[in-house]
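Some notes on the structure that comes next.
One chain of protein is taken out of this complex; the other chains stay put.
Chain lettering (A and B) follows the sequence in which the chains are written, and residue indices restart at 1 in each chain.
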Amino acid sequence: MALNAKTLPDDEFFFGHKACAGCGGSLAVRAALKVLDPNAVAALPAGCMSAVGFNFPQLSFANNAMITPFAATASVLTGIEAGLRAQGIKPDDCTVVGFAGDGGTADIGLQALSGAIDRNDDVLYICYDNEAYMNTGIQKSSLTPFGAKTTTTPAGRNAHGCLTQKKNVFEIVAAHGIPYAATASVGYLPDFLRKLERARDIRGTRFIHVIAPCPTGWGCPEADMVDVARDIVDCGLWYLAEYEGPQLSGVPGGQFKLSRNPREFASVEAYLRRQGRFRALTNDEIAQVEAGRDAKWEQIRRDWTA
Amino acid sequence: MIEVLWHGRGGQGAFTAARLLGAAASLDDKRYALAFPSFGPERRGAPMRAFTKIDTVQIGDRSAVSKADFVIYLDGTLLAPDWERELKPGGICLVNTADASDDPRLLAIDADGLATELLGRPIPNTVFLGALAQLADCVDRESVEEAIRQYMPAKLHEANIKVVERAIALVQQAEVVGHEEAAAGESAGQPGAAAETVTGLHRSAHSSGAHMPQLFATVPEPSAYADTTCYAAGYLTQVNAGWRNVRPVLNADACTGCLQCYLYCPDGAIFKVSGQNKAGVSVDIDLDFCKGCGVCAAACKFDALSMAPETNAKEA
Partner (left out) sequence: MRMKRFLSGDEAFAEGVRLARPQVISAYPITPQTVVVERLSEMVEEGQLAAEYVHVESEHSALSCAIGASATGARTFTATSSQGLLYMAECLTYAAGGRFPIVMMNANRATALPWNIYGDQRDSLALLDHGWVQAYAQDNQEALDLALMAYAVAEDPEVRTPFMVNLDGFALTHTYESVDIPAQEQADAFLPPYDGAGNRFDFANPVNIGYSAGPEFNRYFKHSAHEGMLAAAGAVERAEARFAEMFGRSYPGLIEAVDCEDADIVLVTLGSIAGLARERAAQLRAQGVKAGLVRIRYMRPFPARQIVEALAGAAAVGVLEKDVSFGAEGTVMTNVCSALQQAGNAVPVVNFVGGLGGDDITQAQMRGIFEVLEQIAAGRIAPEDCPRVGFLGVDSVADEFGNPCCEGCGDAGFVAVAGGESEGVRDGACATDAEGGR
């Protein structure tokens, strides 16, 4: 059954947390746990969602959940899954799920994530990507996009924010031949919900990379959070896609599939200009960003199934 | 020692003000100052505190201030009924509100109004810095302005110095008016309201049967928890209502039951109820846990949700 606002269960497994008002990450976790069954076991490393969700005596997860060392989301997931299976106490509807931020995934947690995929452990790994280390107060991660001002990539006379490009974690994960990987955005929840359902029902390692704006770090009004999360997709700087590994797709090397192929992109400039973090970008730099988008989409449209 | 306790919300600049005050007081090397925030997991919008301590000798005690000479509320909605508890005898409480007070210890300053006028945004912190320049012996207009010049980005100097000057004038005026009003025996309503009052609207009270964290009145005893870091899932002891200075208001007539507000609420504070509309479903808002982000109102295509200032909503 397709999940939508009407059919989603009333359960609120992530509730009463101390995230900023309008936090995209908390929306991602809330939505994901609604799709996974009540028997989901969640693991969260150091990061915004564990910091705002696990403050004894304010415990905001209604399901089994635990905190992990920063680098260890995937390996703790592995341990949980192995422990439940070894004892024969893993319910059929139990998804062992991790929620890690962009730094926790693409930087410090990448090694453990790679290990879990290599072992094809039966876990779901969700990266909520707010494009910087927000828990420590907006520092650059390897998923911070070009041009974004953070407290460690200041926008000054010599540099206009982050000088590196966003790391392509989705394709790095896919290169492992993982059974299932997807990208999503909290701006398009029906798409995210569908991918969560798919991921829930596949065995082996699954990975979902969901864009989750942080109004505090991105410099946009809290109320605009969802709209910005749509805008990044509409302007083509983020794409909604799926990857199915060789076993699932029957295609050697696996298969990439676009979930959304916009006929026309919304304005990159408008997307960037509405956020304080990109304020220093020159028109030339914005043109560079746009050119990067076009090159990526040319490759996507050539190589991936629409 | 002069102790100043700043109440604000993450993002309002309470700590910046605490820091500027300390810098101003210690500019001339005659005084020592400490300024520090309360460190916690709470985020932007959450109530937070900052502290300034000023003395003529070095200050060894780096603990939080529990009783202060000046208690400052950068957000009037944070003012709790027991605000006096934090005031030293003879101390003054400064509150960001447009509503005057009849209590001589409570000084109301429309800092949002002043800041909006001069800065274009309701950032009230330097208004109170100006107020303290007038009220506290350890700083004056010159030292506060010098602190702004030394510790704020250059582009903010001019406007904030103007804010300080106007704030000083405002307080001078209020002192005069305050005396007159006290003499006349007039009284006005108290600004603000309790920050974390449970409204009783929490969804668990409706026993929907859904899996979700539950609010408990008590914090457990150490003997009940300290042997492990394993405790009942979803055990809550606090609401988040105090984060909010605007709240969503539902116009049930306009609601079509599309549930986009419910779907996109980052806090799960909007829940489904049966509705009179065509869809037969509508929503209600859990005001104990709504943080007032406004995502719901933005998601509503039918203008059935709007954000109303918290003070007005409470009066309504």
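In this text, a contact is a pair of C-beta atoms (placed from the backbone, for glycine too) under 8 Å apart; a residue touches a chain by one contact, two chains touch by 3 or more.
Note that this is a predicted model, so its numbers are computed, not measured.
Q: Which residue among A:Ser26, A:Ser75, A:Ser142 or A:Gln275 touches the omitted chain?
A: A:Ser75
Q: Using the touch definition up top, pick the residue from A:Asn39, A:Gln139 or A:Gln247 that touches the left-out chain.
A: Looking across A:Asn39, A:Gln139 or A:Gln247, the contact with the absent chain belongs to A:Asn39.
Q: Consider the whole complex, including the chain that is not shown, and state which of A:Asn64, A:Ser267 or A:Gln288 touches that chain.
A: Only one listed residue reaches the unshown chain, and that is A:Asn64.
Q: If the missing chain were put back, which residues of chain B would it touch?
A: 40-41, 222, 225-235
Q: In the complete complex, which positions of chain A touch the hidden chain?
A: Spelled out for chain A, the touching residues are 38-39, 41, 43, 50-51, 54-57, 59, 61-69, 71-72, 74-87, 89, 91, 94, 111-112, 114-115, 118-119.
Quick note on the criterion: only the chains that are shown with their structure count from here on.
Q: Take the average of all CA coordinates in chain A, do the same for chain B, and state the distance between these two points in whole angstrom.
A: For chain A versus chain B, the centre distance works out to 32 Å.
Q: Hey, which residues of chain A end up touching chain B in the complex?
A: 4-6, 8-24, 26-27, 30-31, 38, 48, 51-52, 55-65, 186, 189, 215-216, 221-227
Q: Using the touch definition from the top, list the residues of chain B that touch chain A in their complex.
A: 10-11, 41-46, 203, 208-213, 215, 219-220, 225, 229, 231-240, 243-244, 258-260, 262-268, 271-272, 281, 289, 291-295, 297-299, 307
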